[in-house]
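Heads up, one of the protein chains got dropped from this complex, but the rest are sitting where they should.
Chains here go by letter, A, B and C, matching the order in which they are written, and residues are numbered from 1 within each.
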Amino acid sequence: MKLRNKLRKIVEENDTRSGRYFDNIIQILILISLISFSLETLPDNSDQFNILLKYIEIASVILFSIEYALRIYVSKKPFKYILSFYGCVDILAILPFYIAHGLDLRFLRIFRIFRVFRSLKLIRYNKAMRRFHLAAKIVKEELVLFLMVAAIFVFVAASGIYFFENEAQPEKFSSVFHSLWWAIVTLTTVGYGDVYPITIGGRIFTFFVLLIGVGIVAVPAGLIASALSKAREIEEEGK
Amino acid sequence: MKLRNKLRKIVEENDTRSGRYFDNIIQILILISLISFSLETLPDNSDQFNILLKYIEIASVILFSIEYALRIYVSKKPFKYILSFYGCVDILAILPFYIAHGLDLRFLRIFRIFRVFRSLKLIRYNKAMRRFHLAAKIVKEELVLFLMVAAIFVFVAASGIYFFENEAQPEKFSSVFHSLWWAIVTLTTVGYGDVYPITIGGRIFTFFVLLIGVGIVAVPAGLIASALSKAREIEEEGK
Amino acid sequence: MKLRNKLRKIVEENDTRSGRYFDNIIQILILISLISFSLETLPDNSDQFNILLKYIEIASVILFSIEYALRIYVSKKPFKYILSFYGCVDILAILPFYIAHGLDLRFLRIFRIFRVFRSLKLIRYNKAMRRFHLAAKIVKEELVLFLMVAAIFVFVAASGIYFFENEAQPEKFSSVFHSLWWAIVTLTTVGYGDVYPITIGGRIFTFFVLLIGVGIVAVPAGLIASALSKAREIEEEGK
Partner (left out) sequence: MKLRNKLRKIVEENDTRSGRYFDNIIQILILISLISFSLETLPDNSDQFNILLKYIEIASVILFSIEYALRIYVSKKPFKYILSFYGCVDILAILPFYIAHGLDLRFLRIFRIFRVFRSLKLIRYNKAMRRFHLAAKIVKEELVLFLMVAAIFVFVAASGIYFFENEAQPEKFSSVFHSLWWAIVTLTTVGYGDVYPITIGGRIFTFFVLLIGVGIVAVPAGLIASALSKAREIEEEGK
């Protein structure tokens, strides 16, 4: 059992040198496997390169599997770990390889990126994380209200533009659901330019939608920012 | 009269269990009727599906009518309710069905969404709502000033771009009113790409318009956000 | 001289009833003349309508001229008024009509809109205006720094994208000056879609430009907003 304790120190914690090494190796492995995942999607890879990527994938899955087994082995409550967020992310990062031969579950591999978050648990970010939680608690009610109002607003905007533009552009605003795409692209000010009103009524409606809507979308970001500075103040007073 | 008092408790308030049930049922009904309204606009519905949606519509109008009658019946001042904001919204939610056979007033049905706001009056959002009112009072003057300046700015931008681009693109910038469309789409940074300056003069003008204008449009959101955090402080001090 | 004093009270001030009437009439006149200016730009006006607009223009110029003469007459220091900002705006609002027969100076008429600002001097906005001035003084240094950094950044972005895209799209990124158009449209996140990088190098460059640049453009608005709330605090403490 002494080995298990020793291993736990390495695998679960990072206040020892070997613990930090372990963490860094895993981080680099994650990065390599994400890059190789991205490279695999390139359309004009040579066969040789694809075989290389395949080997990298096999190697990283083997290493991740060993890590997963280790984490279960050293955990004081293995089942709690398996069912935890990071437990699920860890299994999702390797499972597709084992079961997906008929299906194309390669996509699930990007779940590996969530494993990166584990490194955010490092000590120096603890304080910032705590501030985020505090800020989230401070503005939760306002944010929920804003999101509800925003959701209602998006729906009203989509219904309105459908009413104005459906006849003029039946293939672009063919239903309220299609208009929702316009509403979200417009209110976030992305404005791809694939759908936009062409009737005078639709343009005047858009005018007012933008006048009100841009504020509804931009205010939450400002709320979070000012809550974060508030959280910092509270923290400083608490010290 | 005891029944009326009992019903009032259920219909108008939500601090009893049956009151909450009533509220939730109405909310779900609103959601169903809005979804069915949206589905109706889909272009390729089968006849059977359309008939189903028709029945849902009839059912929800009947239930909303009963609710409306109930609200009048239990209200202490029925006329005040009828003329109130929610009274108007409630009647607008059902009226189109009764009168609109020749005209296409289906659009009015989306007024039902405003009924959702009633649920925002729940206790837990009361505080956040009060903060919004307080914040609105704090920045009212600045916001009005900003909106006036923004309105003037939009008009100047539209006139200016008309002056620069009218000759080069007479069909896109055919009048100051057409240019207003460009001004609002540009200053909110949506930028669909359907209209944009092509002359050198127009582009230099746009350069300066954007330099000043983006600020004019973005500052109000920041104002509201900081007023909200101010409102929270005032509230906390008052406690 | 008593008449002159009386007239001054009406023309220059708005704390008497007749002063407010005078102000409101001028405001309405400005609005009418701006609307008629906008309507004149419509391409498909009938001849009759154009003649009507012409008459409205003549009438408003006559009334503005009378007002201008009055303002000079009642002013204690006529020359100071003539050379002041509002004096120049007032003369620019009527001059084009008198001198512009060969030239097309109609555009100068939109200067009339600046006359609207005069009404902002009303008492109830005085406080908000003073706050704006205070806020401007607070963040002046930061804003100047930010604008300089932003100007440098825009130039670097334009030069960089010229370097990457000039060969691939010689007609769109034909010089650094043409690339400036791309830079300003991209950094303000308008993104019309008329010019955008297509080479890999240009896209990676844009990636980093956006990463840094969006902040540079968005921060000033936040700065102004927080300076305004600071100005409000100072004002409240001073009370």
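As a working rule, contacts are C-beta pairs under 8 Å (C-beta built on N, C-alpha and C of every residue); 3 or more make two chains touch, one makes a residue touch a chain.
Since the structure is predicted, the reported quantities are computational estimates derived from the model, not experimental observations.
> Name every displayed chain that the left-out chain is in contact with.
A, B, C
> Among A:Tyr86, A:Tyr192 or A:Phe207, single out the residue that touches the unshown chain.
Residue touching the chain left out of view: A:Tyr192.
> With the missing chain put back, one of B:Gly87, B:Gly193 or B:Gly215 would touch it. Which one?
B:Gly193
> Can you list where subunit B touches the absent chain?
For subunit B, the residues touching the absent chain are 189-193, 222, 225.
> Given the full complex, what residues of subunit A touch the hidden partner chain?
34, 37-38, 41-43, 107, 110, 113-114, 116-117, 120, 124-125, 127-129, 131-132, 180-181, 184-185, 188-194, 217-218, 220-222, 224-226, 228-229, 232
> Residue by residue, what part of subunit C touches the chain that was omitted?
Residues in contact with the chain left out: 138, 141-142, 144-145, 148, 152, 155-156, 159-160, 162-163, 166, 170, 174-177, 186, 189-193, 196, 203, 206-207, 210-211, 214-215, 218-219, 221-223, 225-227, 230.
Following the convention adopted for this analysis, only the chains that are shown with their structure count from here on.
> Does the subunit A and subunit B pair touch with the same residues on each side or with different residues, judged by whether over half of the numbers are shared?
Copies use mostly different positions to touch.
> Subunit A to subunit C: how many Å between their CA centres?
42
> What residues in subunit B touch two or more of the other chains?
In subunit B, 189-193, 218, 221-222, 225-226 touch at least two other chains.
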